[in-house]
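Every protein chain except one is present and positioned as in the full complex.
Should a chain be cited, it is by its letter among A and B, assigned in written order, with residues numbered from 1 in that chain.
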Amino acid sequence: MISKFQVAYKNLLRKKVRSLLTLVGIALSSWVLVSLLGFNQGYETSLNRDIDNMGFQIMIMAKGCPYEAATLMLQGGAGLRYMKESIMADIAKEPEVEQITPILMSALFDPNKGEKGGIAGYFGIDAKTFAELKPFLRFKQGGWFTAPDAREVVMGYEAAELETREVGDMILMPEKNVQLKVVGILERTGTQDDGTIFVPLKTLQKVLNTPEDITTIGIKLKKGVDSAGLEEKLYKLPDVQIVSLTQVKETIMKLISTAKVMVLSIALIAIVISMVGVINTILTSVWERFQEIGILKTIGAMPGDVFQLIWIETLLLCTTGGVLGIALALFLSKVTDLAMRAVLPYAPGGGLVMIDTRLVLLTLAGIICIGLVSGVYPAWRAGRIRPLEAIRGEAGR
Amino acid sequence: MNGKTVAIETQGLTKIYTRGIEQVLSVNEVSLKIAQGDFVSVIGPSGSGKTTLTNLLGCLDNPTRGELALGGRQIFGSGKRLSERELTRIRRETFGYIFQNFYLIPTLTVLENVLLPLTFYRKPGTESEALRLLGLLGIDHRKDHLPGEISGGEMQRVAIARAMVNRPEVLLADEPTGNLDTKRSTEIVQVLKELNQTAGLTIVMVTHNPELARQANRMIEMRDGRVTEMQA
Partner (left out) sequence: MRTALMEKRSGSAARGSRKRAAAIVLSTLPASPSVKRLALLLAFLMLFAGASPAWAAVGCDLNDPDRDVARLFPESTGYKTVYTSILKKGGKPLLAQVEKRLGDTFKGIYETIDVPYTIYEIFTGTKKVGYIHGVNQKGQFGGIQVFVVLTVDGQMRGFYIQKMTSQYAAKLRDAAFGRQFAGLTLKDFEQYDVATGKAAGKVAGIKNPAPEAEADFRAALRATKKNLILMDEFVFEEQKR
């Protein structure tokens, strides 16, 4: 016995170059499609993770401060603004708030960094609440401060590496000439925490002679709570600025969506083109085999059988092309990642292109569906060929 | 043909084609009976309507009017046109076809070509027919070759095996030797004759070669759409 599948498959091998070119077309467009969809979910996932890794969804800073906070390291914290620690008590009472932590950023001038001196940044934190907000922090050596006002520091991995510090070593705060003891070194997190030096909030306040002052409040919301309501309330607080990471995310996603729409259009055009290519290839081969197909009817093939034969051919082309395209996308995902990073205004850490089993199966199913649709017309035409026409065609020659 | 079962019977079978504004009376009121086990050859000049008649007999086309019965069962004549699907169903029960051009599938081997009809339709007990037929027709040593690798005579034998694999009651052969030289033509007709004599297969063969036509046990001549019985 010989199956319809074998007949269809062998027929595709008849015109190898044509089949191959069609295959390449399908493979390329499914590559674009998978990469794009992979980017779609990868970017959002990475962005979400970056934001989750910050540990808080809302930050409060003194008015005018976020700008300076961003350029803290660059401009030496010249414009740092402070707010009172007491503001926290009211915020903590809000029902949406799960945890709240104060941060005091400081930027000290170190004349012995490079030619013109540089800035050493210290983060005053409350170890207990800060650690609760960032449960993913792990220690490579040591642990958190022994007391809320201890003269100690915990260093991010890169900071420790750069300063060649280990637990037990001393560190000198420039400008203030205060010696602090390293009690903990964090493992790498892949976040900015890696380059940060953490000091107990009270210690830093004392050293800087700014008791009660903080620069930032990090707020972690309860799970599933809508941040908009709380933001509304927070906006009423005097002299503070609210940075909502939901907003940050939305802004970035909006920015990215333009690029996404563009690439999506390209992918769609590519798919339409390859669909037309498939229809053309199959239709051409149907016309070429006009008599052969007609004769199938004289050996017992029903219109449905012929339809199936041609449909299987289309399906074979699309499935193979789709699988090749997906393989290509998986293989080149790193390259796609780099290319995307090169053109995007902001790219989070981690993989930008995330192609998982679900996506692979979905895309493949989509491509097969497109194949089925593309195959309908040629297969229908082939099914309608009458044996008599085939024989007349012969007579006419 | 006395006492024999009638395989094909027609009554006033007529086919009119429209070619441009002209009406062509291709088959004109043909009434004939072909008994089971007959080997009938149809001869006549080009355009005499012999192919059209065979197509009507083989249910490849609907007649304009007239009746056709296969084994006593009426197929045409109720005034209703049969759909392609209905025609296919009738055809695969009754007929095997061979043509001047052999129409083998070039991508399939000889054996696969012969097996192909079974992919679509299968009468019980036909599993081993393909190999048996290839042996009978003397081409079993070619079974794994592609059609492009064998001679024209061998290709027509493959086409015969393919037409026979579902054990048809009637074999319709339209110019089966048209693409073959004299020696091979004689061989093919000899094969048909053997099938007729040993298996009792009913054969209708269209040819323009009187020499070959005489090999049949009945000859029908067509002229301007009408048939005349000739002495074999």
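As a working rule, a residue touches a chain if its C-beta (ideal position, glycine included) is under 8 Å from a C-beta of that chain, and two chains touch if they have at least 3 such contacts.
Bear in mind the structure is a predicted one, so any value in this text is a computation, not a measurement.
A.B. asks: Indicate each shown chain that the hidden chain touches within the full complex.
C.D. replies: A
A.B. asks: From the list A:Ala150, A:Val225 or A:Val248, which touches the chain that is not on show?
C.D. replies: The missing chain is touched by A:Val248.
A.B. asks: Hey, which of A:Ile2, A:Leu23, A:Leu37 or A:Met54 is the one touching the hidden chain?
C.D. replies: In the complete complex, the chain left out is touched by residue A:Met54.
A.B. asks: Mind pulling the subunit A residues that touch the left-out chain?
C.D. replies: 50-51, 53-54, 66-67, 69-74, 110-115, 118, 158, 160-166, 169-172, 174, 177, 179, 188, 190-192, 194-195, 243, 247-248, 251-252, 255, 338, 341-342, 344-350
Rule of thumb we're sticking to: only the chains that are shown with their structure count from here on.
A.B. asks: Between subunit A and subunit B, what is the separation of their C-alpha centroids in Å?
C.D. replies: 68
A.B. asks: Hey, which residues of subunit B end up touching subunit A in the complex?
C.D. replies: 51, 55, 60-61, 84-85, 88-89, 91-92, 95, 97, 99-101, 103, 105-108, 112, 115-121, 162-163, 166, 174
A.B. asks: Going by the contact rule at the top, pick out the subunit A residues touching subunit B in the complex.
C.D. replies: For subunit A paired with subunit B, touching residues are 1-4, 6-7, 10-11, 13-14, 291-292, 295-303, 305, 384, 386-388, 390-391, 394-395.
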